[in-house]
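The structure is given below, and queries will be raised subsequently.
Every protein chain except one is present and positioned as in the full complex.
Chain lettering (A and B) follows the sequence in which the chains are written, and residue indices restart at 1 in each chain.
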Amino acid sequence: MDGLFSIVPLIILAPFTGVLINVFFGRKLMPRRDSVAPGVIASSMAGFSFLIAVLMFFALLANPAGAEVPVLTWINVGDGDFTLHIPWTLKVDTLSSVMMLVVTGVGTLIHIYAIGYMHGDIDEKAASRGLEGEEALDFKRRRYARFFAFFNLFLGSMLVLVTANNYLMMFVGWELVGLCSYLLIGFWFDSPEKNEAGQIIGVLNSSAGRKAFVVNRVGDFGMLLAIMLIFWSFGTLEFDDVFARAECMIEAPQAECLTLSAAELAPQGEGEAAAEEHGEGEARALTTPIALGPFAPTLGVVVTAITLLLLLGATGKSAQIPLFVWLPDAMAGPTPVSALIHAATMVTAGIYMITRSNVLYAMAPVSGMVVAVIGGATAFVAASIAVAQFDIKRVLAYSTISQLGFMIAAVGLGGYIAGIFHLATHAFFKALLFLGSGSVIHGMEHGHHHAHGQGEHHDAPHGEDERPFDPQDMRQMGGLRKHMPVTTWVYIIGALALAGIPPLAGFWSKDEILLDASLNSTLVYILLTVAAFFTAFYMGRQVFMVFYGSERTEAARHAQESPPVMTIPLIVLAGLSVVGGLINLPVGGLHPLGRWLEESVANAHIASFNILVATISTVLALVAIGLSYLLYGRKPLEEGEADPLYSTGPVFTFLNRKWYWDELYAAIFVRPYNRLGDFLANAVDWQFWHDFVHDRIIADAFQGWAAILSRPIDLGIVDGAVNGVAQLVESTSRSLRRVQTGYVRNYALAVLMGVVAILAYLAIRFLV
Amino acid sequence: MNLPTLESINLAASLPVLILAGWACLLTAIDLFISPERKHWTAWLAVLGLLASGVALGFEAVAYSQRGAVSAFGDMAVVDGFALFLQGVFLLSAFLGILLALNYLPRHNIERGEYYTLLLFTTSGMMLMAMAADLIVVFLALELLSLPLYVLSGFAHPRLDSEEAAMKYFLLGAFASGFLVYGIALTYGGAGTTLLSGVVEALVGGGPAPNPVLAIVGMGLILVGLGFKVAAVPFHMWTPDVYQGAPTPVTAFMSVGAKAGGFAALLRVFLIAFPATGDTWGVVIAIIAALTMILGNVVAISQSNVKRMLAYSSIAHAGYVLVAVAAARYPEVEPLAVSAAVFYLLTYAVTNLGAFAIVIALERDDGTGVEVEDFAGLAKTRPWLAIAMTLFMLSLTGIPPSAGMVGKFFVFQAAVQASVGDPLILTVTIIGVLTSVISAFYYLRIPVMMYFRDGEGQANVQPALGVALALTALATFLLGVVPAPFLQMARHALLTLAG
Partner (left out) sequence: MAYEQYIAIGILIVFSTILALIVVFASRILGPRRPSPKKLVPYESGMTPIGPAMRRLPIKFYLVAVLFILFDVEVIFLLPYAVIVRRLGLYGLIAAGVFVVILTIGLLYEWKKGALEWE
């Protein structure tokens, strides 16, 4: 069965083929407005990738050790001390296969859903721009093909990331998915963005994309430094070799380990396990010195630095404190994008990366604690913000950040299996919720059109609508249960799964995280438990506001169920959300996922089921849902009625304004940075350097000096005979000014200053 | 005294330069008999000369791979891997410089045959610079490189800003040359010879060294003269004015060629003649590199004119190469640092020429159209142009998949190796990484303009320009994704002592 591994490059090739087809032929494949060819091509490419992922799964069943499949040599330079060899080799092991299955499986379903969703979305955008006939068709061709090209590009890039066998290739995938995210967030870059009151505030979706890009660059900066540090310390970037050498350096000096490769260490596998047992409970003192430039820090310090820098990368991509601010804005992208990239797959890259680096994290307990606390804090903060949002997608966005926080906390505490388990189940139910919200938005837009006729457009406020129409505002929904039954039921399943109600998928995975937390860190456990309580509350609030009560607008009254191409993926995902817990069912010591991951995650440990933790979280979730029923379900909101949470006053405002996090960043980073740029450009380079240093200090001093010299001359001591120097300089500069603008003088003076500075340094160096 | 002989010239080894210089002289005469409507003939004849020189260079490279470095013109020049690699870069840049100008000059009504002959002259100066092994030859090459560029900057005469650019460049260039000659004279006074290999002997103590202090002051002044050529802070102030005023193809060529020429001399002079005083000039160059990167990148942020922005960007890139120069003072890092520097110069050459090709495509006949706003909506009107420009901007920033990323990576790699035991270089490296992050801010403004702002981006891509664009874009991309063969070539670009 090993030969089967060699077909794994196809998993990446397929989506990239889809990109090429849609880029070059996508538009020609759409003769009519209702053509779906680009979507079908993209979906079948995704489906093909899923097929390969399944084949890899079976291959791994036969041979759990996995394989590394070389594709090509990317960089191969150097000799002697300096060698850099970066092959593009695909790593198939149990960890990457879980990621492949989730990415391609959920990805395929979302691709299929998008076939239907993007039709409606593009038609809506074309109508709002007043495009008709041939123009509208042309618009649709471009956008439809472009969307699926980007979508496939993302899928391929994500697979590059998860199949990488070294840090640099992983970074390539990391950047590529970031690029796709940027492109897709800004997909409607030419649409005006509205504020919460529905007014156009003139900001383009592209600014959301740019925010995501810039914030992620901050994280990437950390990641790059980590990669450099890894190469510097361990002399390689391939995962297995890095880990092998790091383990080796615990016992042996650095130089001895630098030539080691993972293959050579393989026979010692059992010894390694023994070392692990030995290390259990007692902190290993990692005192081997590592030569780094002028410093020689100990191995422990180096590994802690590497892991903290990797964590910075993870906080960027996985939207954790302090870099989570981009994700809510990223909801500007079309809903399938939010579901696939910003909920199910790309944002989990950070968790995957930390899990992949588990050997390093195991060596740096401090970093692990930092990771866990950041995860727990993020889970808590984001869940509390989600309570006070009105935009249906924003609630889900903060919920995503919060759930990512759960996963990060889990991997930080060493619960790699729990983290990956939650990653998988979360992919199911969060994709379901996003796609469900997309279905709701789709239905609302449909209803809005129906209510206001086809021809006229909705920018004008209409009768009873106090607020301009916003298909994502939950206050304008209500009672959709009657109009969209399928969506309602799958949404409720997703919400219950997220809230952690047994026996749905979310319960099992969240419980495992809480269990790990309760064993390792009380602080994190409390944060996560409170976050879980909030989670159940805001999901209850959302379900009651959207689907129950009476319709609050005309659009809601005329909402329609979405077509089957959208609802069928929803039903499949709902099914997965119900039974997803089976993949790591703790009952009877089964833990299939745990046994599976143990093959590739060295530090994985299987947690047992704890009835107390499970009971506490279930009871809290039920209480939260009950509370939301009291506030929103028993007496539903009427038209124009304010949210009952308003009565909490400043607390609500604080949460609604997201803890003023954006304002804080604007005050700390953005504005000072802009001011610094202006200051350096204007004040330093121009005013200080040109005007002050040149004109004032140098020129004036020179002339003043000349004046002092010329005074005795004027007094008649020398008279006209030698008033040369000053006059010469003055007349030269004057004639130069006459020739040109006069700045040449300044430029020459700058050169002169440089000369003086250099010579002064040399003089100090050699003559003193 | 040994009189020079014909054999000592080593005609074969210096053939690429001799062909080019000789052909430039001949072309000056031939051009006189080409009627004004047919000046493109001169261009193609100039290309012919570049081609011939390139063929000779190819033979020389093959010969080098078999027998190693040789000296020429007595010991005053040396043909080694370093010289050959950079000479290739110069020939490529000159070829692209001609392609850029082919349609630009008639469009702006300044088509004169002298453009092409002067380009050949300055290119031969650069090539001579790459092989100079004697301070006198360094000076000679520098002047041969500079004088035609002064004229070319004013080539759009009677446009005032072009004349202004030429005047400023000339005055300041002469000023800087003065320092260089003074430095050479002092070095000669201190070491008793102008041969680079002789200077090192004198300084290390093996030869007759009457006065090392004089030689070291001379070294400082040589640094000033060459620092001016590569536009390092604080000798950079001419750059924005001259780049903005000069005709765009000249700017493009100048930003690439003159800079690479300056670095060729800087690397060879300081690594061959002054290795013993590395701890001194290493500090100076490291500080200059830091200042250059900071100033170039920070000031570029506030520029709205793309030519001016690229001028500050070119200052900043000089800073990155200077990091490699500073790192090269450690003998164990030298091979890596030198190859990183020359590879960086190659990536910068193709990327920057490409970026300027796009500026030329956008520039209107009256010289306007090069503001950042003029790129708005270009993605809609000229999608391929927008893709190419995005690629160039990514490369200048150092984001994969582009040549610039690989170049930066290796420069920093060398710097990191050199920072073993040298906190200053470590600091400078960190500054370099930080400033390259800052640079994303202004480079990426252009893609944002092109893709996310509405506008009627107009561009005029004529055939020769199109070829130049395709070549540079392809090269930028290929150097980014399969850099290995070129890196191997750069790894052979080692400095050799004359003889």
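Keep this in mind: contacts are C-beta pairs under 8 Å (C-beta built on N, C-alpha and C of every residue); 3 or more make two chains touch, one makes a residue touch a chain.
Here the structure is a predicted model, which is why all the values come from computation and not from measurement.
Across B:Asn10, B:Thr28 or B:Thr427, the residue that sits in touch with the chain not pictured is B:Thr28.
Listed for chain B, the residues touching the missing chain in the whole complex are 3-6, 25-26, 28-29, 32, 210-211, 213.
Criterion: only the chains that are shown with their structure count from here on.
A straight line joining the Cα centres of chain A and chain B is 39 Å long.
On the side of chain A, the complex with chain B involves touching residues 73-78, 81-82, 84, 172, 175, 186, 189-190, 204, 206, 210, 217, 221, 224-225, 228, 232, 291, 293-294, 677-678, 680-682, 685, 736, 739-741, 743-744, 746-748, 750-751, 753-755, 757-759, 761-762, 765-767.
For chain B in complex with chain A, the touching residues are 164, 167-168, 171-172, 175-176, 179, 213, 216-217, 219-221, 223-224, 227-228, 234-235, 237-238, 241, 280, 283-284, 295, 298-299, 301-302, 332, 336, 399-400, 412-413, 416-417, 419-423, 426, 433, 437, 440, 448, 451-452, 454, 482-484, 487-488, 491.
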